[in-house]
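What follows is part of the complex, with its chains left where they were.
Per-chain numbering from 1; labels A and B assigned in written order.
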């Protein structure tokens, strides 16, 4: 079994640093790279893309609502046309840095609140998929099961399903919202066991004990601080110990996300 | 004799409108399109590129210092790396809209103060040329004679020389700076005659009466207001009456800018 390991990178801005990107680069096979609307100035983008290219890490665009001070986490009531053109703008900006580094944009993963909304709003899902298709029909759309994944598949785009190693699932396959009890799983050993099961069996135990089918193509890791990096490392070790190998999304022969 | 006619387009931003783009579209063969750092939000960029593509107008990137409130007209002491990465970012963003419209970015013309400085600062000229080459070695660099044109030629990039229809020239080939007496020529008939001479004979009379060699590949028109549009139209008429034909930079077989 192969899996992709992914994290959000390049979320520094100007004089401000965020995330332990250097450490994360050692364990990832793909990265969601901020494109300037919630984080990621041009220097950060250039350095992040270069670092990924040097290590064979697949680079993905991580477009956001235009909200630097809110880090793209606040709902903004954009029109579908605004989502479409904002996504195109950010995709293109990242593409300049991948081109300069001799690689391609591998995938598209909407950030933060835009990503959440694209999972449920048909107009936003369509706007994002249209931007991807207009720009490069070879782009993979990274999503959880939901509106964006469905719309991308129908449009003929490749889809990669992302699994959350440290989040509890509801019985219907959705995530338990942050803030609810048990939403985030903090025991590293448990997170490791759940991730191995997710990757090797495509199943996860929901918060009510139900065993869910949850096909995944990539596991989202976090590198916010030293503890998060440690967790990420232990997840990678658990997977390796279970015989899983790591490969960027763009080099996977067959992806779960493409099968509805 | 053929010539390109060019103007700055897409300099609106959000709810603010600037320039008479619709009227200018009828007379141009190329356009410098704002990329978001001094003007040009993603909707404006998408609509401007689409309008150019529909009419066969060559689309160029018009990157700027990051200074929306100053419209890119104020000197900013950026490092060469900052100019390089800011230019890449803006080039890529525009490329997304040309790709969506089924065309290519034809040329690169730095805007405002960045453009002025690139004519004299070797480090900025190199940073801009490196961005162009990193992104697409087929890009033409639009410049006046000077540091940017020279650097681009040495790097093997195509260069197009821009002539200013309404500006007085010094005997050394430079422009008389705005603000000095006689810097801007306002008599439409005179502007027309000068432009025809510039295009058909490659010569212009300097402010001291000297006859200068001034090879040009494109004539910069302005569409700021009704009077400017009228002037632009009369320049085009004067050229057409002299038997000149109009063709985008990207379709010219041989350009003056490529011969030092």
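To be clear about the criterion, contacts are C-beta pairs under 8 Å (C-beta built on N, C-alpha and C of every residue); 3 or more make two chains touch, one makes a residue touch a chain.
All values reported here derive from a predicted model rather than from experimental measurement.
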item: Full count of same-sequence chains in the assembly - 2 placed in this view; value: 4
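Definition applied: only the chains that are shown with their structure count from here on.
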item: Superposition rotation for chain A onto chain B, Cα-based, multiple of 5°; value: 180
item: Inter-centroid spacing, chain B versus chain A (mean Cα positions, whole Å); value: 40
item: Chain A residues touching chain B - in the complex, by the definition given at the top; value: 36, 42-43, 45-46, 81-82, 85-86, 88-97, 99-100, 131, 134-136
